[in-house]
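With one protein chain held back, the other chains of the complex are shown just where they sit.
As written, the chain order gives the labels A and B, with residue 1 at the start of each chain.
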Amino acid sequence: MQRIPWIDLLGGLLVLGILALVPMFATSNYLTGVLTVCAIYGIWASSWDFMSGLTGRENFGHALFIGSGAYTAGFMATAWYLNPWYSLPAAVVVAVLFSLIVGFPTLRLRGPYFALAMLSASAIMQRLCLIYWEYTGGEEGLYGLDPIIRSPLYYYWFVLAILAVTVLNVTLLAHAHWGLLLRAIRGDEATCQAAGINVTFYKIASLMISAAFTGLGGALYAHYQLQVSPPLFSVVVSITVIIMAYVGGVGSIYGAAIAAILLTLLTEMLRGFGEYRLWVYTLTLMLILFFLPGGLVAPTWRRLTARLR
Amino acid sequence: MISPFRLAAAGLIALGTTCISAVAIAQQGPIKIGIPTSIQLQVGRDTQNAAKMAVEEINAQGGLLGRKLEIVVADETENPEQGIAAIKKLTADDKVDVLIGGYTSGVTLAQLPHISNAKTIYLGIGAASPSITAKVKADYDNYKYIFRVCPINAAHQARALVDFINGKLKGDLKYSKIAIVGENAKWVQDLVPILKKGAADGGSDVRLAEFFDTSTSDFSPLFAKVKESGAQHLIVILSHASSDIFVKQWYDAQVPIPIGGIDVKSQDADFFSRVGGKAISETVALFAIRAPMTPKTIPFWDEFVKRFGTAPVYTGVGTYDAVHVYAEAVRRANSLDTDAVIKALEKTDMVGIAGKIQFDEVHDVKTGPGLQNLIFVQWQGNADRVVVWPKDSQTGKMISPPWLGN
Partner (left out) sequence: MLQILIYGAVSSAIYAMLAVGFTLIFGVARILNLAHGSFYALGAYSAFTMTSLLGLPLLVAAPLSVLVVALFGVAMERFLVRPLRQSQLAVLMITLAVSLAVEQALFLIFGSEYRNVPSFIAEKIAIGGVDISGQRLLALTVGVAVLLMLWLIIQRTRLGAAILAVSQDPEAAQYMGIPTNRIFSIVMAISAGTAALAGILVSPFLTVQPSMGLLPMVKAFAIVIVGGLGSIPGSIIAALILGYSETAVAYLASTAWTELVSLVAVVATLMIRPSGIFGRRAAF
């Protein structure tokens, strides 16, 4: 097993520390709220990167796991009035179930086919939520969820902790034998199969792991927003996550998490541009995607710490 | 003769007091009004413009409790996630004293718990779902901050529409078979059952009642179904959906059934020209029109058109009223303390632009004679808007679609 470079661990701890301490110097809960959303996107992006970044099977339907986790939390709160803490493990289970249902038939597909299958699956779920509006609340969705932890600051630290656990977990897996196999599958699947590796098992298992953390993030999001609605299943959300992983440096995992935080912060900070906010954001994105095809975060970090490796 | 010293002393005291007051006022800072709205839509633009107008009027007369009013806008788009972010920004970051805005019921519903947590008064001026104010009674301590100034809620609108169906369509035009078509949004889902029952009770035969997806772009299957149902009039309930395409496709296919109902996009003053005149004979429910509904109506209308070049949509009217409702309540409470202002707001009895404004027990604006009501206006030739219902406000005859002859 490859050891995680100590410099990366140090960097990670530093970032975590800064993130945890920043809200204490802020004058209002606003920043805490923004950072909570940043952290949740970090969970989604890093778990996407684990599966798709390593295997090269781009998952264009990540929103499926986000939405299913969120709606599970939503149903448990509004239909069955259960304690919000139960929604966390429930969301994980539901998301993993979805990954099995969609993953089994589609993971044998190559290239853009898997991407499209996942995209269609999440779009189907979005449609169904709208069609069966009597049960799912339709376009407005479910609202009236209770927060898990009332204090915004403590909830933020809780989410941050989960982000740290997620990134650590998948990074360890990525550096272990598992990661090696996933990368091998990206390289040449046929050879792996010929070498006797159970390629299907690894692909599905990594999708399940990705889905588990993502579903958890979805539930956390639901209990922060205190409502869930169909846009959570939309292709826009999937694309946002992919962009984050891409800007972070596909395959680096920590890059995806950092990029997620940076990009989410960017959308909030650009509010000063008023109507031009999304335009500036899109242009910035285009510049990054064009000039830095390898991503922004991971290559920069590696360059900065090259001497220390 | 007053001694020069006394004169000088008096002068100095006067000067000193003025200076101190000026400093005091300046240090107290402005009263901030937060405007969460969909800034890229016409409803959002009119919300901001009307707020500006109202705020400038109040500031010109000395402000509120001696302090100037200031506006802070945040884009809530039509997406609940952005909506919640907008509320958080306004309350936690900008620390506004009151929130005036809203449009999409779903977004407002999502924002409610966050508004309640921020303990900030919210005057809704755009969203119609009754669920928004339902919690005021059920959980007063947490949700007492929520008021709705405009529009009258969907249930009231449904009853007004029923009145139109029974009075005008069945009574005057003798149409007994109607079809109801609405976009699949919460406020419509709240409204249609009341509509169906009211129409049926009034003796009309509801041949078809269907919801369609808000993002539908091809209505030909829908028109075909309505035609087959034998309905004589089609009641539409549209807000976010593509009224433009709906009307254009209706006109192009020359569907032999007149349409009318609640169509928010059709309330825009330039809707008629925007669809190339294809909205002719569509009847639209409005809250205000350039007519002497109250002494304030025409001056407000003309001033708005002069400053912003377009007639206001309902959110513009509502926002202007809401700012004055708030200012008046603050004056009566003589303080900005939230609970005191809430108590004062509950007793509001003010003449607004379209009628008197009073709130019921769930802080929802009341409807009835002299209060806020719907009027039904029809697009006729040359983009004229003719009031066709209620009878006492009628300004002209109702026409049929041009291909049906008169």
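Quick note on the criterion: a contact is a pair of C-beta atoms (placed from the backbone, for glycine too) under 8 Å apart; a residue touches a chain by one contact, two chains touch by 3 or more.
These numbers were taken from a predicted model, which means no experiment stands behind them.
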Kindly state which of the options A:Leu31, A:Ala45, A:Val94 or A:Ala117 is in contact with the chain not pictured.
-> A:Ala117
Decide which residue listed in B:Lys248, B:Arg290, B:Lys343 or B:Lys366 touches the omitted chain of the complex.
-> B:Lys248
Residues from chain A at the interface with the omitted partner, ascending | 58, 105-106, 109-113, 116-117, 119-121, 123-124, 127-128, 130-131, 235, 239, 242-243, 246, 250, 275-276, 278-279, 282-283, 285-286, 289-290, 293
Over the whole complex, note the residues of chain B touching the chain we left out.
-> 40-42, 184, 210-213, 215-222, 224-225, 242, 244-245, 248-249, 252-255, 265, 268, 274-276
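Operating definition for what follows: only the chains that are shown with their structure count from here on.
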If you average the Cα atoms of chain A and of chain B to get two centres, how far apart are those centres in Å?
-> 39
Going by the contact rule at the top, pick out the chain B residues touching chain A in the complex.
-> 39-40, 73-75, 79-81, 84-85, 88-89, 92-93, 95, 105-106, 109-110, 112-114, 184-186, 189, 213-214
Okay, in this complex, where on chain A does chain B touch?
-> 28-30, 33-34, 37, 130, 133, 137-141, 143-144, 225-227, 229, 231, 268, 271, 274-275, 277
